[in-house]
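In this view, the complex is presented without one of its protein chains, the others remaining in place.
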Amino acid sequence: MEWLSIEEWNAVALSLRVSLWATFAALPLGLLTAYALARWEFPGRQILNGLVHLPLILPPVVTGYLLLLTFGIRGPVGSLLHEMGITLAFRWTGAALAAAIMGFPLMVRAMRLSIEAVDPKLEQAAATLGASRFWVFVTITLPLILPGILAGSILAFAKAMGEFGATITFVSNIPGQTQTLPSAIYAFLQVPGGESSALRLVIISVIVAMGA
Amino acid sequence: MEWLSIEEWNAVALSLRVSLWATFAALPLGLLTAYALARWEFPGRQILNGLVHLPLILPPVVTGYLLLLTFGIRGPVGSLLHEMGITLAFRWTGAALAAAIMGFPLMVRAMRLSIEAVDPKLEQAAATLGASRFWVFVTITLPLILPGILAGSILAFAKAMGEFGATITFVSNIPGQTQTLPSAIYAFLQVPGGESSALRLVIISVIVAMGA
Amino acid sequence: MSGVTLTQAVKKYGDTQVIHNVDLQIDEGEFCVFVGPSGCGKSTLLRMIAGLEETSAGQIDIGARDVTHMDASDRGVAMVFQTYALYPHMTVEENMGFGLKMNGVPKAEIKAKVGEASRILKLDDYLKRKPKALSGGQRQRVAIGRAIVRGPEVFLFDEPLSNLDAELRVDMRVEIARLHKDIGATMIYVTHDQVEAMTLADKIVVLRAGRIEQVGSPMQLYKDPDNRFVAGFIGSPSMNFLNGVVEGGKVRIPDLNRVIEANVTLPGEGKPVLVGVRPQHIRVSEQGDDLTLDIRERLGGVAYDYLLTKNGDKITVETDSDEEIDEGSTVTIEFDLENTMFFDGETEQRLR
Partner (left out) sequence: MSGVTLTQAVKKYGDTQVIHNVDLQIDEGEFCVFVGPSGCGKSTLLRMIAGLEETSAGQIDIGARDVTHMDASDRGVAMVFQTYALYPHMTVEENMGFGLKMNGVPKAEIKAKVGEASRILKLDDYLKRKPKALSGGQRQRVAIGRAIVRGPEVFLFDEPLSNLDAELRVDMRVEIARLHKDIGATMIYVTHDQVEAMTLADKIVVLRAGRIEQVGSPMQLYKDPDNRFVAGFIGSPSMNFLNGVVEGGKVRIPDLNRVIEANVTLPGEGKPVLVGVRPQHIRVSEQGDDLTLDIRERLGGVAYDYLLTKNGDKITVETDSDEEIDEGSTVTIEFDLENTMFFDGETEQRLR
C-alpha cells in the first residue's frame, strides 16, 4: 500500500479488526436477545429491551464514559478482568467492546424484526408434520431470518467502522493501539498539514460505508 | 446553578440552544421530505432517500469532515455564506447545522413511517365528502401523523444533544463557543482532575436522554 | 339528486388500458350495481366517477355538469369504502358531521342532520364513541351515515359489505335496500358478489376485463343473458355448459350421446355450440350410464348433486327431493328445451 502511510494503514487495519471482532462476538448474543424479545414472554422483557436500546439513546461520549467507569482498570468489572490478565481500557479489545455495544441495538433490532416477520403458523405446521423444536428452528426459522441476521450484522459492522465518541472516550486515540479510522481522521485534522491524510481515510471510510 | 462551574453551565446551555435550533429548523424540511418519500412518485426518489440516510451510514467524523469541506470558510457554500456575513465553521451555528444533519435521518424516518401508516382511503373519503386538498391535510392527515412528528422531533433533539463526532470535527471544541455537552465531557476527561466535572455533565446528559 | 352519464370513458395506466370506452347511463334515483370478477375494472370505474382516479379519455357527467376533470371534493358525491375509512381521531358524531363541516354548514344544522341519520341507522347510543370502540357492522353503518349526512347527489359504495361476516352481510344488504327505498337517491354500488347485485340492483352492469358485457335489470340478466360469461356469472350455483356440435339443424351432445332440438338460429353444420342449463332445471335419472354421480351435498332444504362426464367435466344439479341415488352410481340427466340456452362455441355469444 504505497499511497497510505504506515500510520494511516495501521488505522485502517485496526478498524477492520475491531469491527469484525465486535460483529462476530456480538452475533450469538444478539440473536438470542432478538429471539427472546420477539418470542418469549418473561418478566423484565421491557427492561431488557430498554437496556439494549440504551447505547442508541445515550450520547456516545456518555456510553464511553460509562464503559470507562465499568471496564476501566479501577472499575468493578475491569479490575476483575485485569486480575485475570484481560485489560480492556486503552487497548484495541476495548475499542471492540465499545464498537460491539454501540452496534448491538442496531443488530438486535434488525434480527428482531425478521423474527417477528416469521409467521408462527409456519413453525406450528412443521411441528404437526413431525419436526422437533430443534429441526423446526434449523429448517424453517433460520432460513427465513437469515436476511435479517445478515442485515443486522452489516449494520453493526458499519456502525463499528464509524464509531468515534464512545471509542475515543473509552480507549483514547493511541496510534497503532486504539486509533481507529474515525479517530485517525480526527487526529489528522488537528495537525496542520494532515488534511491530505484525513482525506484519504475519509475516502476509505466512505467506500466501506457504501459497500456495507 | 451553584454546583455547575461556568464552563460546565456554558456547555449545557449551548447544547440546549444548538439542539433546539437544529430540531426546529429541520422540522419543516423534514416533514416535506418525509411526505415526499412516503407519498410522491418522482424520479430521483431513491437518490433522495439515500441522501437523507447518508449521515446515518457515514461515520460521524466523516460527515463532519464533509461539512467542513462544504461549509468551511474556504468551502464552496461556506465562502458564499461568509460573504453574506454568515459563518458556520467553528461557530455554534455550525454545531447546530451538524446536529440537524445528523438528526435528520431519524426525524424523517419517524415521520415517514407515520405518514405511510395513514390509510389513503381516509384522505380519499374526506375528498369525496367535499374537503379540498388543504383541508384534507389539516383535518385528517396532520392529526393522524402528529405522534410521528413529535417522535421524530424528539429523536432528532436527543441525537443533537448527544452528537459528538461530526460536531467536534466541523466546529472543534471551543469552550463557550462550540463546546457542547459531549465535547465538554470529552475535554474534561482529557484533563487530570476533570472527572468530577465530567461525571456531573454525564448525569445531566443521561437525564436529558431519558427524558426524551 | 342526479343521474350519471359515462361517455366513451377510458382509463390507462401508462400503456396498459384497464377501462375500454365505457358508455353508460345511470338514471336519477336508480340503484346501479357494477359486478364482475376481481380485476374486471369495476372499482376503477367507480373511482373515476368519484374523482379519485383521473379519467384518461372520454367524459363523465353528474346531472348536467361535466365533472371529468373536476376535483373529487367538487363533484357532490359521497363514497362508502370497504374498509369503512372512518377517522380514528374523531367521534362517531364528528365523523358523520364531517362532510357538512367541510361545506361550512352551521353547527346546529349539522347536529340536527347527524341526529336524524343516527336515528335511522340506530346509532344514537354510539355518537360519543370513537370508531375503534365499535363492531364491524356498526362501523359500516357510521360510514353509510357519514355519506347520508353529506346529502350527496350520488352515493358511491365500493364493496361495502365484503369485510363483514356472512350473517351480518345479509342484514346490512337488507338495510341498504331499505335505505334506497327511503331516500330514493342515485346509488352506484360495486361488488363481486352476484347475490348482492341481484338483490339490490335496479340495473346491473356486468363488467369483464374493463368492458361492459351486459346491462339490464337482475331478472333480465338471469332470464336472458347475452353471452356465456353473463349466463355463468349470474345465478347460483352457476349455469352448466355442455359441449355440443351442430348436426343436421339439431345439436348433438357427445357427453350425453344425444341429439336435441334447438329453437334458435344455429351456426353452420359441424360448428361447436355450448348448451347452457341451470342446476335448478336438471333432473337426475338412473335410466342411463353417460354420467357418474360423484358427490352429493345436502344442505337441509336443498341438495346438490355433482355429476362427472366421461371426460371429467362437472355438471351441478340442484334437487330438493329426498330421493337416494348412491354416490358412484352411473346416471344420466333430463332437461326441457324451454329451460335451455345455446351459445356460439367460438364467440360465446348467445344464439337466439
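The letters A, B and C name the chains in turn, as written, and every chain counts its residues from 1.
Please note the rule applied: a residue touches a chain if its C-beta (ideal position, glycine included) is under 8 Å from a C-beta of that chain, and two chains touch if they have at least 3 such contacts.
On a predicted model such as this, the values are computed, not experimentally measured, just so you know.
Although it is not drawn here, the omitted chain touches the following shown chains in the complete assembly: A, C. For the options A:Val12, A:Ala96 or A:Ala126, the residue in contact with the chain missing from this view is A:Ala126. Taking the complete complex into account, C:Ala177 is the one of C:Val10, C:Met70, C:Met90 or C:Ala177 that touches the chain left out. Along chain A, the points of touch with the absent chain fall at residues 119, 121-122, 124-133, 135, 139-140, 143-144. Residue-level contact of chain C with the missing chain is found at 38, 165-167, 170, 173-174, 177-178, 181, 192-193, 195, 198-199, 218-219, 222-223, 234-238, 278, 280, 294-295, 297-301, 304, 306, 318, 327.
The rule is simple: only the chains that are shown with their structure count from here on.
Taking the mean of each chain's C-alpha atoms as its centre, the chain lying closest to the overall protein C-alpha centroid is B.
Chain centres here are Cα averages; for chain B and chain C they lie 54 Å apart.
With centres set at the average Cα position, the gap from chain A to chain C is 58 Å. Centroids of chain A and chain B (each the mean of its C-alpha atoms) stand 24 Å apart.
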